[in-house]
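All protein chains but one are shown in place.
Coming up: chain A.
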Amino acid sequence: MKYLLLAVVVVTLALPPLLPEKQLAVYILLGLAATVTAGVSLLMGYAGQVSLGQAAFYAIGAYAAGLLSVHGVPSLIGLLLAPVIAAVAAVLLGAPLLRLRGHHLAFATLAVQLILLSLLGQGTWAGGAIGLQGIPRLSGLKDDIGYAYVVWAVLAIVLLISRNVVASRAGRALRAAATSETAAAASGVPVGGYRLAVFALSAAFAGLAGGVYAFYLGYLAPGSFPVLLSIEFVVMAVVGGLGTIAGPVVGAAVIVLLVQFLNELGTQPGMPSYAPSVLSYAVYALLLIVAVRYMPKGIVPTARRLASRSSRAAASPSAELLEERA
């Protein structure tokens, strides 16, 4: 397992200079999608909450970073404030929203995103429907290879935080509350407060990714954050495997690369003009059906089970802890 992780680290770090410009953009967007999905996975897999509006926090982070830097705030500070602003927004929205459960919460988050999109579309302060232009690049970062490494670092930090939170006292309490709220509360877990904290953390991940996105593209429009994007994040989280740390990365990679491939296929000469959109919608449908039918737990848990059927107990966090102590 350690060698696999090391191999992934080496390969992904070596890749950016070798990629042609177009593929480098895919690398960056994949990393950003995985960052947002890590938050969705934390929310769904460990806190048992579904957000169908995660792209709203991606947008909030992007617009926060973009607007701040357009108004003369140093870009690095804008980037650091993006997750903070997204998290604050999540706390303000989450306080009433998290009283809802299951489908109701999912629809409420979807509504939040629709409202946000219409606000951004109307607001001249945000560039309106035309979009926010003239966002400077991150200070000192001129070429896209630099952004690729920024994204790599952001994703690494987010995954590390996820891993640590899950294995900590707070994460244990969250996982407990996801299976029995009554018993968790009776054990002293403030269930509502903890869910709000995870909601804010997942929004912070999305906001941070949004901040990088703003500086990378230099241009933001409401159209860059469609509802379909939010659903994409959920699909990535589910396909990759909820309740795992690697799941969001695997899910994002599979979906992004597949969509990319289908896009290439759809835009080949001789293909009808509707081919790209038909192919990309069809792939979601097919992939979801295949995933739910054959790997209901997602790619990572299924692969892990196939790899080590015998040592089930050894994979659990507490076994790790025991080993650490010994």
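Criterion: a contact is a pair of C-beta atoms (placed from the backbone, for glycine too) under 8 Å apart; a residue touches a chain by one contact, two chains touch by 3 or more; residues count from 1.
Definition applied: contacts and distances are computed from a predicted model.
Think of the chain that is not pictured: of "Branched-chain amino acid transport system ATP-binding protein", "2-oxoacid:ferredoxin oxidoreductase subunit beta", "DGPF domain protein" or "Succinate dehydrogenase cytochrome b subunit", UniProt labels it "Branched-chain amino acid transport system ATP-binding protein". The chain not shown here is touched by just one of A:Thr124, A:Thr179 or A:Ser273, and that residue is A:Thr179.
Among the residues A:Leu15, A:Ala170, A:Ala253 or A:Ala275, only A:Ala170 touches the chain that is left out of the figure.
Seen across the whole complex, the unshown chain contacts chain A at 161, 164-165, 167-173, 175-176, 178-180, 182-191, 197, 201, 243, 312-313, 316-319, 321-322, 325.
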